Structure formats: structure tokens, C-alpha cells
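Excluded from the complex is one protein chain; the other protein chains are retained at their positions.
Naming follows writing order (A, B and C), and every chain is counted from residue 1.
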Amino acid sequence: MISMPGHFVTTRFNHVLGWARKFSLFHYPYVTACCGMEYMSTACAHFDIDRFGAGMTRFSPRQSDLLLVVGTVTQKLAPVLKTVYDQMTEPKWVIAFGACAVSGGIYDNYAVVQGIDQIIPVDVFIPGCPPRPEMVLDGLLKLQDKIQKQEHDWRWKRRKP
Amino acid sequence: MEEKKALSELQKRFSGNILDASAPLGDETVVIRKDALLEIAEFLRNPPFAFTMLLDLTCVDYPDRRDRFEMVYHLFSLTLNERIRIKLALPESAASVASLTGLWKNADWLEREAFDMFGVRFDGHPDLRRLFMDEGFAGHPLRKDYPLRKRQPGIAPRT
Amino acid sequence: MRMELFLVFLIFGLMGVVMISMNALFGPKKTNPAKEQPFECGNPPLQDGIKTFPVKFSLVAFLFLLFDVEAVFFFPWALIFKEKKGPALAVILIYAGILAAGFIYAWKKGAFDWE
Partner (left out) sequence: MARLDKESPDSLLLQMGPSHPAMHGTIRISLELDGERILRSDVEVGYLHRGFEKTCENRTYFNLLIYTDRLNYVSPLINNVGYAMTIEKLMGLQVPERAQFIRVLMSELSRISDHLTCLAAMAMECGAFTVFLYNMKAREFIWDVIEATTGARMTTSYIRVGGVRADLHPDYRVAVRKAVAETRKVLKDVHGLLDKNKIFLDRTRDIAVMTPENAIAYGWTGPCLRSTGVAYDVRKALPYLVYDRLRFDIPVGDRGDNFDRYMVRMREMEQSLRIVEQCLDSLPPSSVTRAADDLEPAEAILAARTKKPRRGIRLSPNLEGSEKAVYGDILAGDNRSIVPPKEETYTSIEGLISHFQFFMKGHGLRPPKGEVYFSVEGGNGELGIYLVSDGSDRPYRLHLRAPCFHVVAALEELIRGRMIADVIPTFGSMNMIGGELDR
């Protein structure tokens, strides 16, 4: 058990909350480009993302806690991405899916944002153009580890004085 | 033989406005004067040749030439199963040409793209505004003098 | 028999309430200006506030409400239908008949065609 600040109850509850949030990720597929084809394979029966509890696709930022940015984000699409990110409910995580979302990929020109971490904070970067479904699932597992070990926030949490 | 007919017919009828007619690599090409575009396009679209489909409309930027922009139109005739390429030169000062939206409906978006990318104006176009780039985008990206990596971010990068 | 039935509803009801309220109970409440705006696929909204809707939408809503509530009364009736064969049938026929008359009236008045 990693030593957590705060006394026994908050660490125990923090662990339970991390476990609960880790296995019930509702993802919002912000799909724009070629990686969308690989997202389809990942979400479908063959490489099934649902085995990891993240299969529930929600098409509204109000009901999702994982923003899956799939594909190239161009300069024209950047404000849209920022708005969708702001409108997501807390606690929220972001996965940059594919080389274009991670760093602009092979498109280093006037039209493409060189990596979405210039616009929104990103939790997990999945490289690859497009990443194979197994790499995507591996990225998801890394996010779940992060959620499990993360310091969670809840409504009646006693903040340190 | 079959291909030459369209070219020869054109030369016969519009000899004044046709600057050059050739068929490099088998693609029939005709270079015309700027203001003869509507007339020639109308002639080609009507029954004898029935180039009823505007395959493609694009622009090429030659900064070192006197007439900087060169509009390239590709027409296709379903009945003759044949393509023809019309080219015309536009000086940078008067970079505007007649719009073909009256003859073919897809010219609307094609011309908006050419305007967005090159800044070539099309007189008679119902709604000439940018197609791909944002309204606030300054400059025309596909011009040779527009740097490849000059970005105009739509939103301030996160600090 | 009554006891198990009551227990079943109690447990499942409680589970449902707990599951729903946990989110409201524990979820952190943080807001920002973009969250206040309606979700318009990522664009700034074109017009603020909800505009007036044509009346035919509310018409369909009322009719649905009416006949849905009617259907709810069939369930308890089905439970006691086994013991009281004859009169139960008569009661439900009268009940359904009145509502069917209402339905036909609405149909003839053209409440259902959309244009």
C-alpha cells in the first residue's frame, strides 16, 4: 500500500474510490481521423475494450469521464476540443490516441495542432499511426493504474488545514 | 481518331481564344484566354461533346511567371468517355476569373477551395468565402510564398 | 408470501437509490463557464435559451402520458384476474372501452398525423 497523506479512513476510501472509478470509465470518443478506424476495431468484438470496463461509449461530455481524443486535431478543431473538454464532468481523464493527437504526427504544417497537450492536459499518450488495438488497450491499462494510485477528490473530503 | 476530334473542333471554332492545344501523355490539353472561359465551357458542355461532368478545378502557383496563377479545369464526357483539360493563366494583379457555378453545381465548393487556398476570386460566385480554413485565417496557404509551418492557432496554447 | 414480496422491493429499491445517490453524494462539484453553456457539439451556442416549440410536440406528449398511465392499471388487474374471473373481465372491458373511445376520437380529430 503506498503511503497516502491523511489517516486510515481516507486512504482506505481513496483506494475504494480509485478501484470503482478505474473499472467504470465512460469514454467520449472524440474521433476525427484515421485512428478512428483502429478505434472501431478496438471497441468491437475482436479486441473488445469492454473487457476492461471502458466499453460504455457516451456521446455527450456530460455523461463521460474519459475523453478519448482519436486522430488529428487541426487548428480549426482546437476550440471545439477545448469546449468539449471543459464541458466534461469531474473527475475527468484524457487519452491522446495516435501520433497526431500526441504530437501532430506526420503533419508538421500550418493546419495541425502539434499535440493536444498544447490545448488540454493529457493523462496517457498512445503512440502509433495508428496504434494497434493491443497498444490502445495497454494505454487504457496504464490509465487505470494511474487512476488507482491517484489522490481522489470527493465532496466531503476533509481538506488538510 | 477519336480524341483529336474535340481538340480540332475547338481550334476550328475558337481559333482566336485558344493559345495552345496539345495532348501530353495522352491527356488532351487546351490553353485558352481568360475571358473565353464561359463561352468554351458552355460549348463543351452542350450535346455534340457533352462534357457534362466537371471532374476537377484547381489552381497552380508559378511565382516566377508573368501570369502567376494558372487555373486548371478537367472535364469529363460520359458519352464520349473522354477527358479534356482547360488551362488559363491569371496575372496576380487581376487574379479573378468567371465562375462556372452556372454550368456545374460542384464548381461552387471547388471555387471556394481555390479561393481559400490561392486567393483567386470568381466573379458571379453566389457565396465566395473560405471553405477549409477558419474565417479569421490570414493569407492563402497553398501559395508558394506562404511558409509551411506558419500556424495561426484558433485557441491560445495552454501555458 | 407478502413478506418476501415486500423484502424484494425493499432491497432492490434501496440498492437503486444508493447507486443513484452515490454519484450525487461523492462526486466533486467543480464548474467553469463552458460547463454552464448548452452542449452544441463543441461550438459556441448560436442562440441562448430554449426557443418556442410547435404545439404538436406537446400534443403527442399529453396523448402518450394518458395512454401510458392507462396501461399501468392493467398490471395490478392482471394479478387478481385469476381469482375473480367473470366480474374482473367486465370491469376491465368498461375501463378499456372508455379509453379506446377517447383514442378513436383523437385519431379522427387528426391528433396523430404529423404535418
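The definition used in the following text is that a residue touches a chain if its C-beta (ideal position, glycine included) is under 8 Å from a C-beta of that chain, and two chains touch if they have at least 3 such contacts.
Keep in mind the model is a prediction, meaning the values are calculated, not measured.
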{"item": "Omitted chain's touching partners, listed by label", "value": "A, B, C"}
{"item": "From B:L7, B:A21, B:L38 or B:L55, residue that would touch the chain that is not displayed", "value": "B:L55"}
{"item": "Option touching the unshown chain, where A:N14, A:T32, A:T89 or A:Q118 are the choices", "value": "A:T32"}
{"item": "Touch list for subunit B against the chain that is not drawn", "value": "24-25, 27, 52-56, 58, 60-61, 72, 74, 78, 81, 83, 85, 104-106, 108-110, 117, 127, 129-135, 141-142, 144, 146, 148"}
{"item": "Residues of subunit A (touch criterion as defined above) contacting the omitted chain", "value": "29-34, 36-38, 40-41, 44-46, 59, 71-72, 74, 76-77, 80-81, 84, 106-107, 109-112, 129-130, 132"}
{"item": "Touch list for subunit C against the chain that is not drawn", "value": "40-43, 46-47, 51-54, 56-57"}
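Heads up, the rule we're going with is that only the chains that are shown with their structure count from here on.
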{"item": "Where subunit A and subunit B are represented by their mean Cα positions, the distance between them in whole Å", "value": "45"}
{"item": "Centre-of-Cα separation between subunit C and subunit A, whole angstrom", "value": "35"}
{"item": "Complex interface listing, subunit B residues touching subunit A", "value": "132-134, 141, 146-155, 157-158"}
{"item": "Sites on subunit A touched by subunit B in the complex", "value": "75-79, 82, 108-111, 113, 117-121"}
{"item": "Touching residues (chain side subunit A, partner subunit C) in the complex", "value": "17, 60-62, 79-84, 86-87, 89-91, 153-155"}
